[in-house]
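Every protein chain but one is kept in place in this view of the complex.
When the chains are written out, they are named A and B in that same order, and each has its own residue count from 1.
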Amino acid sequence: MRHGVFVLLLGALVATLLLGLAVGPYPLGFADVLHAAARAVGVDNGAPTPGEIVFGRVRLPRVAAGMLVGAALAGAGTTYQTLFRNPLVSPDILGVATGAGLGAVAGILLSLPVAGIQGLAFVGGLATVGLVYVIAAALRGHDRTLVLVLGGVVVGALAGACISLVKILADPYDQLPAITFWLLGSLASVKLADLATVAPLVLAGLVPLVLFRWRIGVLSLGDDEARSLGVDVFRLRALVIGAATLMTASVVAVSGVIGWVGLMIPHIARMLVGPNFSRLLPASMLLGASFMLIVDMAARSIARVETPLGILTAVLGAPFFLWLLARGRRTWG
Amino acid sequence: MRLEARDLSIGYRGHLVGSDISLSLGPGEVLCLLGPNGAGKTTLFRTLLGLQPALGGAVLIDGEPLARLRPAEIAQRLAYVPQAHVTEFSYSVLDVVLMGRTARLKPFSSPGAADERLAREKLAGLGIADLAAQDYTRVSGGQRQLALIARALAQEAPILVLDEPTASLDFGNQALVLGRIRDLARQGFGIVLSTHDPDHALLVSTRVAIIADGALRAIGSPDAVVTAEMLSAIYRTQVLVEETPSGRRVCVPAWEAPAPGG
Partner (left out) sequence: MLKARPDLIFDFGSVTPTFASLAARVQEQTGIPYLLIDGHLDHTAASLRELGRVLGVSARAEAVARYVEDTERLIDERLKDVPARRRVYLAREPNGLETGLAGSINTEIIERAGGINVAERGSGRGGIANVSIEQVLAWAPDTIITWDANFFASYAADPVWGAVPAVKAKRVFLAPRLPFGWIDAPPSINRVIGLRWIAGLLYPEKFPEDIRAIAREFITLFYQIDVSDSQLDRILAGAQPGGPGR
């Protein structure tokens, strides 16, 4: 049973991955895939066909990005829920997604190229959490966790207000539609270059979470108990927040704001493997990756035009959450 | 292994809760902190455990100041058993006990087979081996308390600090837990526990410290310290300390005895 669940989750991921590679508006043939694979190992078949280009440079990166985004958001959500001892926490609790949103819409307002928009989003996300941390550090003598959460609420609200301000200032014909779309999340414009930047950042954030997975779980007992059990609470929490924020900010910079994944997937994972962080983290990430693949498939298949991912995750997520609550569990996981 | 508090002042920044507190504890001793609620017992506990800094004086373990030790080093010497509470997440009892191994693990490690064996041993030692796979949040309060004691034992620390371990337990479970505490003392552990029930102090402790109004009012053997005068003073109500036919001492409020048959 212990390993059975993971085999299943991995299998589900592989299945959705293959399906994701096959679904899309451009009609791909098996030949295109073969040629792309051949080219990847050095065989030169002349100029690439559009199909090859679509497979290698559009669909593959998009599917890979989907997995990365889903895994990162789910992983960050799991981490925050464990850290804040609250299963109703999302990766945006400290404001990283809202801050990234502010950076991105500012970039759109300033008519920056894509790299500039992404860069501002990344910086915005990190800066927001940094600000929250500084505020929490300044307010000594209070329950650290509570102050972090409240700080996140306040700074997040401020960032949200600034986003609204930017919306008002933006050109309604030229910029506002783009801002709206970005804030709802999409993988439609993902390139290989984006992956090359984001993947290492996500991995960098993931490494500490995996290395310290046992102690992170101990943090869920509360500061006093964790400390008395030998965990350096202050340092570990700072490291963990930094790592989860790095993961979230990097993917949000590329995909826009996508809600519900970070909140919902850890729940489902907890029901499957229990609350033990060492098992919960990988389970969440596998599940998150599969979920995001499915959602992104829908996003590019429902209509000719792209449906924002944030809408789809909410449409799928909210009813599921209601169902979870209705089942009336006394405790979580 | 000795735990010592030297001229300790405790409290929070800008707010002194207690001062001039000195006490010490060695192997096999059970030191009971007795006193009314709000007297500063919890603050003293947290200071002894290193969860908050002392405002003055020092806490020493085998002569070494607590302030100079890292959390993991403290955890290898001192184990904390908080009041049994419900955790947010449904960990199994075994998982809870395994968390006690954290201080003995390398920074990046998770518990292995040997750790699991040891955890199960500790559970067995307390008579709750069959609870290992159960949901910690669903077992009884007494069993939760025992699980937390098992966790502290898994730390393999020679000194145990228990915060009101019998609070909110029924009579049977209280006796169960107190009995285990006595056994552990006999095995050589040094134990500090706080309680607001003087009878418990009389049952298990080798020494009693009375904490009231932020001060250490008295410290010494139970018989010397737990007297009717002392209890009446700190609890602000008339208390009698009487000896039972079996030779034990118990505390009762000083009311008139009920009429026979009434």
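Assorted remarks:
The rule is short, and it goes like this: a residue touches a chain if its C-beta (ideal position, glycine included) is under 8 Å from a C-beta of that chain, and two chains touch if they have at least 3 such contacts.
Small disclaimer: the values here were computed from a predicted structure and weren't measured.
Shown chains touched by the hidden one, complex as a whole: A.
Set against the missing chain, the residues A:112, A:139, A:239 or A:311 yield one that touches it, A:112. Checked against the full complex, the candidates A:5, A:188 or A:315 give a single residue touching the omitted chain, namely A:188. Contact with the omitted chain, checked across A:43, A:305 or A:326, is made by A:305.
Residue positions on chain A in contact with the hidden chain: 24-27, 48, 50, 53-54, 57-59, 62, 111-114, 117, 171, 173-174, 177-178, 181, 186, 188-189, 191, 300, 303-306, 308, in rising order.
Keep in mind that, in the parts below, only the chains that are shown with their structure count from here on.
Residue ranges of chain B in contact with chain A, taken from their complex: 12-13, 46, 49-51, 70-72, 74-76, 78-80, 82, 86-92, 95, 99-100, 102-103, 105, 107-111, 137, 151, 155.
Residues of chain A that touch chain B in their complex: 82, 85-87, 140-141, 211-215, 217-218, 220-221, 224-225, 227-233, 270, 274-276, 278, 331-333.
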